[in-house]
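To keep things clear, I will list the structure first and then write my remarks on it.
Missing here is one protein chain; the remaining ones are kept as they sit in the complex.
== chain A ==
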Amino acid sequence: MLEILELLQGNSRLTPAQIAVLTGRKEQEVKAIIEKLEADKTIIKYFTLINWEKAGVEKVSALIEVKMSPQRDVGFDAVAERIYRFPEVKTVHLMSGAYDLAVFVEGVTMKEVALFVATKLATIENVISTATHFVLKTYKQDGFIFEDKETDKRLVISP
């Protein structure tokens, strides 16, 4: 099962037939496993990782450090939910260390992102402070290097 997940994470376009060849399983068996993983939400969604900069699309991403005070019974969860429901927010992690939430926000311009933080995020009750760090360049994401300079330098034929 783990091998199937790993293969799909690397290339979500692989078909059950192809996965069956690579793993040495039967196609029907692979299909059944994938269906079960989808049903129980182990597989949440199939994504395509895109280098938007290369596609000519201007996007601004920022990491917002959020400090907040936890609430009785629900801890950080209720505030986190209020934050992750915003469509501008792409990723939210609860963190240990100097701040509580790491919030990744995307927008078209820096001003748009800054306004979102100032008017929507910072004003939420229990949010104590925010610190915004704009992403200047993405080198690696989700395990994939965007501009890998290492190419196959092997000779065409060797012993």
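In this text, a contact is a pair of C-beta atoms (placed from the backbone, for glycine too) under 8 Å apart; a residue touches a chain by one contact, two chains touch by 3 or more; residues count from 1.
Throughout what follows, contacts and distances are computed from a predicted model.
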| item | value |
| --- | --- |
| Listed names "Carbohydrate ABC transporter permease", "Succinate dehydrogenase", "Putative dimethylamine corrinoid protein" or "Aminotransferase", matching UniProt entry of the absent chain | "Aminotransferase" |
| Contact partner of the left-out chain, one of A:Asp40, A:Asp73 or A:Asp152 | A:Asp152 |
| Residue among A:Leu14, A:Ile43, A:Leu63 or A:Ala122 touching the omitted chain | A:Leu14 |
| Hidden partner interface residues of chain A, rising order | 3, 7, 14, 17-18, 20-24, 150, 152, 154-159 |
